[in-house]
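The other protein chains are all here in position, but one chain of the complex has been omitted.
Chain naming follows the written order as A and B, and within any one chain the residues start at number 1.
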Amino acid sequence: MNRFENFKAGLIKDNPVFSLFLGICSTLAITTSVNNAIGMGVSVIIVLIMSNVIISCVRKITPDEIRIPVYIVIIATLVKIIQMLIQAYAPSLNTSLGVFIPLIVVNCIILGRAEAFASKNGVLDSALDGLGMGLGYTLAVLAMSFIRELISTGGIKVVNPFNEAQVWLNLHIIPEDFTVSIFGSSVGAFITFAVLAAAVGAYKQHVTAKEEAAAKEEK
Amino acid sequence: MGELMALLVTSVLVNNVILTQFLGMCPFMGVSKKKSSAIGMGVAVVFVIVVAALVTYALYYLVLVPLQLEFMDLITFILVIASLVQLTEMFIKKTSPALYKSLGVYLPLITTNCVVLNVCLVNISNSYNFAQMLVYSIGTPLGFALVLFIFSTIRERLEQSEVPNAFVGNPIALIVAAIMAMAFSCFTGIV
């Protein structure tokens, strides 16, 4: 598949969260604020790209039968390194993301892309695929957290993860009296996710229907 | 004793692992289409989590702490959990075909289940003593099994209803989960 097509597919059509339903656990839990979403999205992109690259480099020398255990070990090591870096340089992010940083290890997206793509393609393709899927994930969590934070607190607040005192963005759009705080809790997470997933599913159906109609006309 | 009971109720109902902590969503969406598979999955999860929690707890305090290798916790836990699941599956294959038939197929799905890794990590980060660890490790998968079973009964019924096209499948299941979360959130003041 064309490199660029593959990259684009990871963004909406094959969006790992809303289309393939991978990595739902972290999506639902960390999208309470845009800040957390950005931090998590960036971590996932880094882990995805690095794990895809490493696995693509070693794909010719790993014995075929034990490749899944080998991938799990590589991913676990990478995540631990990232976790230690976050603990050292962005402690506020560490407190707000909590246990979901080590849980990136069992995030189905990473192992899924490693097995489905990185084990069969070259280094550059795998890196691009990791970037595409990571961006798709980040877009998904950003969309969800934007909606949730806006409705539950009335505004968006983004701070510098490396220096909590520095506020990058502080918007107040909806007045306090009209906020629906339930969107900050688990109920709101499920509802937002369901609606967004339905929207992406409807879009995909629409696109497939158009493609089929175009193909029929050509015949 | 009262404190342990409170911990049990908290881990089963109040801080329910699926509806409040959002862990274990992948098997929750995938294995909940039929009641029988939900029961099999629930029992398998209880078993794996209890054994994994015991082993990782022992390994952490008897090996990693004396050798000052606490930074190896994540890698150790994931390897131990994966190995335990392989060992259990082999053991069940060899000793009891009946048991394998009912829950053996769900064992491998638990390797990358967020719940197991989370229980092991929380046992350490909350510095539970042995009794607390045991109660937490039994309560959490019980909560998971309970919600999974309830959800599967609802989903079986949902198959026969008319759902808008875009919502068929996972999205409508998530709306059901939202309503269940609302129901379970009434347990918050209970302890």
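Definition applied: contacts are C-beta pairs under 8 Å (C-beta built on N, C-alpha and C of every residue); 3 or more make two chains touch, one makes a residue touch a chain.
We adopt the following convention: contacts and distances are computed from a predicted model.
Trainee: Can you work out the missing subunit's protein name as recorded in UniProt? Choose among "FeoB-associated Cys-rich membrane protein", "Acetyl-coenzyme A carboxylase carboxyl transferase subunit beta", "Monosaccharide ABC transporter ATP-binding protein (CUT2 family)" or "Metapyrocatechase".
Mentor: Answer from the record: the omitted chain is "FeoB-associated Cys-rich membrane protein".
Trainee: From the listed residues A:A9, A:I49, A:I72 or A:L135, report the one that touches the chain absent from this view.
Mentor: Residue touching the absent chain, from the options given: A:I72.
Trainee: Mind pulling the subunit A residues that touch the left-out chain?
Mentor: 20, 22, 64-66, 68-69, 72-73, 106, 108, 111-112, 114-116, 119-120
Trainee: In the whole complex, what residues of subunit B lie against the chain that is missing from view?
Mentor: Against the missing chain, subunit B presents residues 26-27, 30-31, 33-34, 37, 63, 67-69, 71-72, 75-76, 79-80, 82-83, 86-87, 89-90, 93-94, 97, 100-101, 104-106, 108-109, 111-112.
Everything that follows uses one rule, which is that only the chains that are shown with their structure count from here on.
Trainee: Measuring centre to centre with CA averages, how many angstrom lie between subunit A and subunit B?
Mentor: 23
Trainee: Residues of subunit A touching subunit B in their complex?
Mentor: Within the complex, subunit A contacts subunit B at residues 21-22, 24-26, 28-29, 69, 72-73, 76-77, 79-80, 83-84, 99, 102-103, 105-106, 108, 111, 185-191, 193-195, 197-199, 201-202, 205.
Trainee: Give the list of subunit B residues in touch with subunit A in this complex.
Mentor: 19-26, 29, 71, 74-75, 78-79, 82, 112-114, 117-118, 121-122, 125, 164-167, 169-172, 174-175, 177-178, 181-182, 185
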